[in-house]
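Note that one protein chain of the assembly has been removed; the remaining protein chains are unaltered in position.
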Amino acid sequence: MDSARSALRLGCDVTVVYRRSKEQMPANSWEVEEAEEEGVKFLYLTSQLEVLSENGRLTGLRCCKNKLGEPDASGRRSPEAIPDSEFIVEADNIIVAIGQKVERGIESAGFRVFHSRGLIEAKDAKTEMEGVFAGGDAQFGPATMIEAIAAGNRAAKAIINYLENRNDSVEPFLLPQTDLSQVDTDGFSFTSRAKMPVIDMERRRNSFDEVELGYDEETAKAEARRCVDCSVCCECLACETACKAGAVSHKQGDQYLEIPVSAIVMSPGYDLADRIPPELGYEKYEDVVTSMEYERILSASGPYGGHVQRPSDGREPKKIAFIQCVGSRDDQCEADYCSSVCCMYSVKEAQITKEHLPSVEEIHIYYMDMRAYGKDFDRYIKSGEDKYGIKFIRSRAGGVERLENGMLRLYSTRPDGMKTEEDYDIVVLATGFQSNPETEAMLGRAGVKTDRYGFVHCDEFGAPETSVKGIFACGAASGPKDIPETVAEASAAASAAAQIANQEALSEEDFIKFFDPDEEVPLRDVSNEPIRMGVFICRCGVNIGGYVDVPDVCDYIRTLPFVVHVEDSLYTCSVDAQKNMMDLIAKHRLNRVVVASCTPRTHEPLFQSVLKKTGLNPYLFNMSNIRDQCSWVHMDDKQAATRKAKELVRMAVGKGLLAVALQRKKIPVEHSALILGGGAAGMSAALAIADMGYRAILAEKSDCLGGNALALNDTYSGRPIQRYLQKLIDKVMENERIDVHLNTTVGKLEGFVGNFKTTLVSENVLTPVNHGVVIVATGAHEAQPAEYLHGKNPKVITQLALDRLLQKGDASIQNLKNVVMIQCVGSREAERMYCSRVCCNQAMRNAAALRRINPELNISVLYREMRTYGMQELNYRNERQNGVCFVTYDLEHKPTVREITLNGTNGLQVSVFSEAAGSEVVFDADLVVLAASMEADREANKITAQLLKIPQTQDGFFLEAHAKLRPVDFATEGVYLCGLAHSPKNLKESMVQGKSAAGRAATVISKDFIETEGTIAKVDGNLCTACGTCETICPYGAVEVQDVPVRGGTVKRAVVNEALCKGCGTCSANCRCGAADVGGFADRQIVNEIEYLMRK
Amino acid sequence: MDYEMQSRRLAEIAAKLLEDETVEAVLGLRNNPEAGWPTPYCARTPQDAERLVWNEACYTNLAFYLTEMRGKTAIVAKPCDVRSIINLISENQLDRDNFIIIGIECEGKRKDGKPAPGCDACPSSIPGFWDIAIGADGSDTWCDLPMAQTGENVTQWAKKSTVEERFDRFLKEINQCILCYACRQACQGCYCVSCFMDRKATPWEQIDADTGSKIAFHLTRAMHLAGRCTDCGACEKVCSSGVNLKYIYKGLSEFVEETYGFKAGVNPEATPVMNRYEADDPQVAFLGGDCIVGI
Partner (left out) sequence: MSEQAEFINPAPSDPSTGASEEWTPRIIAFLCNWCSYAGADLAGTSRIQYPPSIRVIRVPCSGRVNPQYIIKALADGADGVMVSGCHPGDCHYLEGNYYARRRFAVLKRLLSLAGFHPDRVQFTWVSASEGAKFAEVVSTVTEKIRVLGPSELGGRDGA
């Protein structure tokens, strides 16, 4: 093709004679077409017979026509001449495109490598002869240059294999073919490839200019957009070559590891419910979003950068509706449990909407029961209502329809049956929990029993244990729950696993495998050495080197005093650079080190460990961030970035010079725990501590163990609680690692984490005990109501009293006809502005128990919100189906209880305004049961709070370190919290919190000593005027004004407790006299940083 | 005001206290011809009590001297002294039970012919606390004299002035200052063992009195007095160069009272304002926060 088209360009008339058909031509089809376009004539199925000439000058070629016969050895159909089809082609010149033949000359030199068809025989470039390799046309016949080069590569690899006797594959790394059918191609419209613009035919025929002009930018981009991006990684291996540290390897595949363990904790989480009733229009309308999608809309890192807008048209919404219980409490999609968390997150999202978008006018929440059962949840809802103006509408959402004007019309029915409709900009569906199918399969394989929803089944008293010994489940795997309960269950699972691990001693080599203690290098004392500082300026490849002139910075820093060595390193954090740093420290006898590279938040510990390995105190180290806070954020101004880098490093040198060796003291730890309170939570904690191998001291102020649980009758399913409780009490009494002190309170309690010294007081007998931690499980009590004739009429009792009667099978409850239960008595109003959480399910439990005694008994429950969260919802549904009548009331129309005499016997009558009936409803009752509220032992807690320096909430319970993430810890280290002292909760949750507190306590008492932080506060006694500022403001109670012995008496000075101090420095900043200072961030160091920046 | 009666009554009370040894010393002022104004004096015997004097020039703040006394002492205290005593109690520098306050009514002292610094803004002539009372007329009942209250309201001035005017006023005072630290020595709030200016451990400032060091000293001292300055005027009274930086401390006191509702020297049990916080403290200082004037 090349010679034909070149001849044409030189002005000739060109004809190509070819004996086979066009399809069989080996030339590239597009070259043939282009030749035809340019006017080259083609005679297919034509063979040459004879060259014609006149007086020595060529005149033409005699040819004949062919037809295709049977395929020959190479598989191509061979041409056969058609008789008397000869004709003459006139021509001045004839160019013969002859094939090629292999040069066999080397055979004479003894190379027996040729096979029958005259080509060299070679497999993977190796011939039969040892050490003789072959490739290219000689081996596979005439082919393109590309194939020849590839053959060369293959031969080279084969030779390497031969020389180093390896057998790596010689084949090049071929791209995996991606099957287009698997590729997600929706969103792509199928268009053909753009036509390549070419020069005009005239120029094409008469010049050798390049024919194809290439795409313009517009077409090129359009072509690029056609790329279906079928496999994200196109395996161009650029990453492998780019990573100078050789850390990227493309050959890594999945590996199966088998790890022998003594216990497994399953926390696989949950899926967001996807069973959304179609009439809510989720798929149909863009502006109907799930709560998770709405969370992303609110989030600053979300699709709209936190700007709240309608997905459809980007307009800012004026009215938003939340629909609760989507995919929960809904037996059509067999998820008739409650997902426990949707009410609270809807209110949270509503409040955040108001904060992000003050212009939003109305936010409505459509709900059946607002289940704000957790600690301070009711206050959160109240502030949502009062401060943020969120409207709560008790009504069942029916359907959503989009109107022409783009608004969404929401149809709903009120409890009294009234149908309403209202238009909104956005409708948010509060979807709940569902189990994950793969998790269910995995649990099944492990033999773990799951309930009919796919959640792990935990025994009511045994959580977090599952049906298989040694496997524990925590979090949403065992049913829908909120974050505080999840975190508590996690620590409980950890302590349960630790209990098993404690029974099987860990073998020495296993211990080393998991905890390889690096050998301690003695730290040399540098206090009397002259300051010799080493500065390591990192390039981090191009991340810094590309934008900051590192050599220039190095030269500048070399001019600073006390700097004896400056190292310009490519990757200071790489292993060999660390080794190099250790050598330099030794070589230059450095005693201060500064590294200028990335953020100390990630790399300071790494470099500090390098210092430690060379015997240098790790706090003689300082870092300067010239990547994340310099090169990466000043990429467009290299000159300014370099100047800033110089100043940042100069400041780091200024601070580093004054670095002082700080010690991390080791404080011995008592391997025992003092547990205050012998209720269900306290006992669970004690047993967990004992089974983990530590001593537990259980102090109970009453004369018996059991606490509030002693009153409880049985679970909803009828399992007697007392039998289990008694077994628990016996286990505690018999366990020799637990010493129980009844009728005991705490007299004096001193010390701090790891080293508490307490005097227990029992009938004025003082017993001193030492322990490492304190677990507060002091419980709470039922508040005796003063309303609804309670205390005046014996037929008005509390739920707990009913529990006791049921337990004893008391005669007074045998032949009852009408029972009325009133919920929220004393809770969620006036001075107890919180939900007591247990009374709704307690009412269900006791209603079921009463029905077991007398199935014809009719029971009515008057309630404000039915807060049977989680799986308790099934109890509520069950009671409704068994004829229990439920009537709602609100705070303004509270029920009234009156004494009446009915045909001779005096009974009670309860009347309440029912919203559903729209009028007053009256019930006769021969027993009225009040759901009294659960109240904190406010006074007793006050004393404990002072003893342990722990805070209380405004309701008198104790205030934990973090409501969601550290529910059983206190801010003060070494003190933990569980049970009703934290806030109202049911028996199962109290026991889980007990085990959880034990798990958290074990993080301290499992150690022989705790290490204090290095960078903590210290007070210079000579400067301190004992004004008490530091003691007042320290959140950890880590500094106190004490009488310090001085020559001839004592003087008041502030003293820091190194075990408690976290090094925040607030005390130092408020200390006018400059007595308090912080190691590592000392006043002198920070002042020096300012001076090194401003003055030098 | 009847200084004669007050002096006589004061001498009687002091002599009696010393005689029945209820106290070991009575801290007051005596005439001092060399100094030209009454100077602090510690009477230890009934005879010494005679030398105690009380007149319109007795403007020295005795509270600081009380922290130096060892045994049980009685102190002659006018309202600004008592405010300073209360402030020192709330910072554990004084123990309420080992001194007796002889409260003495005061309508404002005079220095060089005009109201002494601080006296122009004194809210009341009656001391906040006292054990023994000496009224304006020398009796043991208070006369509750009308107070001049002509003191400058610094916040008002600041609102109407420009940044340059404020900087010029500040710089004028700073330039006059020779960094002799007299104000620090006289101030009841400055009881640090070693002032940050002198501390070698943290060389905040060089020694020479250049503008930067003087600004650093006075601004830092103002910060340390926030919510503690009892506006007794001692700093201005003792300043040999006539520097008046009290307006800065007063401006801060007004701000602290307006924003956190706290006045220094009123309640000894109250936690000092800078050592506590409210979760919803106003975000006055913050970019985009709700801005109160000047911030």
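Going by the order they are written in, the chains are A and B; count residues from 1 in each one.
Criterion: contacts are C-beta pairs under 8 Å (C-beta built on N, C-alpha and C of every residue); 3 or more make two chains touch, one makes a residue touch a chain.
This is a predicted model, so every value here is computed, not measured.
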item: Contact set of the excluded chain (shown chains only); value: A, B
item: Of A:R166, A:K469, A:R1047 or A:R1095, the one touching the omitted chain in the full complex; value: A:R1095
item: Residue in contact with the excluded chain [from B:R8, B:R169 or B:K263]; value: B:R169
item: Residue of A:R601, A:K817 or A:K964 touching the missing chain in the full complex; value: A:R601
item: Interface residues of chain B (partner: the chain not displayed); value: 154, 158-171, 196, 204-206, 210-213, 215-216, 219-220, 222-223, 226-227, 247-248, 251-252, 255-256, 259-260, 273-275, 277, 279, 281-288, 291, 293-295
item: Residues from chain A at the interface with the omitted partner, ascending; value: 300-301, 305, 599-601, 625, 627-630, 632-637, 640-641, 643-644, 647-648, 651, 971, 1015, 1033, 1035, 1062-1066, 1068-1070, 1078, 1081, 1083, 1086-1087, 1089-1091, 1093-1096
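Keep this in mind: only the chains that are shown with their structure count from here on.
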item: Chain B-touching residues of chain A, taken from the complex the two chains share; value: 1020, 1022-1029, 1032-1033, 1041, 1052, 1070, 1072-1074, 1083-1084, 1087
item: Touch list for chain B against partner chain A, complex; value: 91-93, 191-194, 196, 199, 201-204, 224, 271-272, 274-276
